[in-house]
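Other chains of the complex are left out, but the ones given are in their true place.
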Amino acid sequence: MPLARIDVAAHTSAETVAAIGDVVYEAMINIANVPEHDRFQIIHRHAKDELVYPSAGYLGLTYTPDIIFIQITWVAGRTVEIKKAFYKAIADAIHTRTGLRKEDIWINLIDVKREDWSFGNGEMQYEPKE
Amino acid sequence: MPLARIDVAAHTSAETVAAIGDVVYEAMINIANVPEHDRFQIIHRHAKDELVYPSAGYLGLTYTPDIIFIQITWVAGRTVEIKKAFYKAIADAIHTRTGLRKEDIWINLIDVKREDWSFGNGEMQYEPKE
């Protein structure tokens, strides 16, 4: 169910892009109770002036042109503690596998409802719970 | 009011892209009570590694590189039954008009509020209801 939009600089290697996608999927499975094989991701590659971050940094964090934006839409219900662990797992594993700086891993979540998804065939596969 | 982001493979023909946009708009009008002429759509074309789906399939559905992601932001209030009919209308009509597989039509909805829109001129055209 989650749909992850991952926005990266055009200079990011295909191997790194694939690793980021793997990490996001694995963090969903291992931490956020997402079902196996529920992997839907859209990658956007961008020219240099298309990924904008504050040159002065924000909240003590600094950014580089390698910044990765990850925006995930998923069903509401994950706790604050789960979301915290999810952010940490993604930043740690992207750093370990690709060498990208953890400060450059930027994540935003959008909670929606169970009935807001059709995974194909024109059907609503997740019936809302009573 | 709805904003539809439609993400397709770069190999999708311009005719097919246009037909998908037509279908999404017509399903909004015919089923989801969207006003006439309220058609705002953003198309994103993608390289092969930029549209990611599970190679094993999901929930019994299988996907191909022709997968179409449709993510719609609109005003909350549609019922579960309307959303079901909306999904079905889109998948059926895209299949009929373009030959794309219904399993490759993937849809996600994001509900927002009436005051979350400016259609131009710097105005909030939809006043919130009391």
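Letters are used for the chains, namely A and B, taken in the order the chains are written, and counting of residues starts over at 1 for each.
Definition applied: a contact is a pair of C-beta atoms (placed from the backbone, for glycine too) under 8 Å apart; a residue touches a chain by one contact, two chains touch by 3 or more.
Since this is a predicted model, take the numbers as computed values, not measurements.
Undergrad: Let me spell it out: one sequence, repeated, and 2 copies placed. What is the copy number of the whole complex?
TA: 3
In this text, only the chains that are shown with their structure count from here on.
Undergrad: Between chain A and chain B, what is the separation of their C-alpha centroids in Å?
TA: 21
Undergrad: In the complex, go through chain B and note every residue touching chain A.
TA: Residues 7, 44, 46-47, 49-54, 56-59, 61, 63, 69, 71, 80, 83-84, 87-92, 102-111 of chain B touch chain A in their complex.
Undergrad: Spell out the residues on chain A that touch chain B in their complex, using ranges where they run on.
TA: By the definition above, chain A touches chain B via 3, 14, 17-18, 21, 35, 37-45, 73, 110, 112-113, 115-125, 128.
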